[in-house]
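Only a single protein chain was left out; the remaining protein chains are all shown in position.
Moving on, here comes subunit A:
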Amino acid sequence: MAHRAGQGHPGGDLSAADILATLYFGVMRIDPATPDAPGRDRFVMSKGHCTGALYSALARAGFFPVEELTTYLQPGSRLNGHPNRAYLPGVETNTGPLGHGLPVAVGIAVAGQIDAADYHVFVLTGDGELQEGSMWEAAMFAGHRGLGNLTAIVDRNGLQQGATTEDTNALEPLADKWRAFGWEVMEVDGHDPAALLSALAIPAERRARPLCVIARTTKGKGVSFMENQAGWHHGVPSDAQLAQAFAELDAELQA
């Protein structure tokens, strides 16, 4: 998609892809035929720039035709660089600027808590995004309210736009921070489907506290020349690089 569009955020798309696949195809109770059903589980894409991964998941989950993915970032396309709920069913709130998704997800979870509703709220945040103060305003309030219907997943790929998070404005000890804000914390391999499935499964009994799943991921996962390279935060593969990327990903699927 980034190759065709001539722009995009392939590094973060690839680090988030396994998490999105797990949520959309293994966890969430959603029906593309009734995208506004009051009792649906919610997914909020706080790292709104990773639309390559989000749109792929939404299309394959049936919210819009897969063929439409070829219009990504083209003039007039519904597939904007950042998701817009007026254009696309399945988008809960518009994101793009970092630090917005978690507060909105907390609000949805508060509504569910007041109504004793059955739905569960998932929000995917970048790790660099946790440098935004609004994320911790929301994290503090979610802990205070004991929002057991909320799961935040941190795409912990360790890289932000220009460098590692730890060189830029260190996040560690990250799990301790979430615990101190009143959350349960699990740390998993963010590319291990079984581990993700077990961490993200909606519990039969509502938890007393919100859950943070720190998913250890690799930016650019699955493409050797992109992996752990900050330069691929936004980047556009050449024709040869695209061919190599597909070959590597196909080989991994075959393996």
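Assume a residue touches a chain if its C-beta (ideal position, glycine included) is under 8 Å from a C-beta of that chain, and two chains touch if they have at least 3 such contacts; residues count from 1.
Going forward, contacts and distances are computed from a predicted model.
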Candidate names "Imidazole glycerol phosphate synthase subunit HisH", "Penicillin-binding protein 2", "Probable peptidoglycan glycosyltransferase FtsW" or "Transketolase family protein"; UniProt protein name, chain not shown: "Transketolase family protein"
Residue of A:7, A:71, A:134 or A:244 in touch with the missing chain, whole complex considered: A:134
Per the touch definition above, residue among A:14, A:59 or A:104 touching the missing chain: A:104
Chain not shown, touching residues in subunit A: 38, 42, 84-86, 92-97, 99-100, 102-112, 114-115, 117, 133-134, 137-138, 140-141, 144
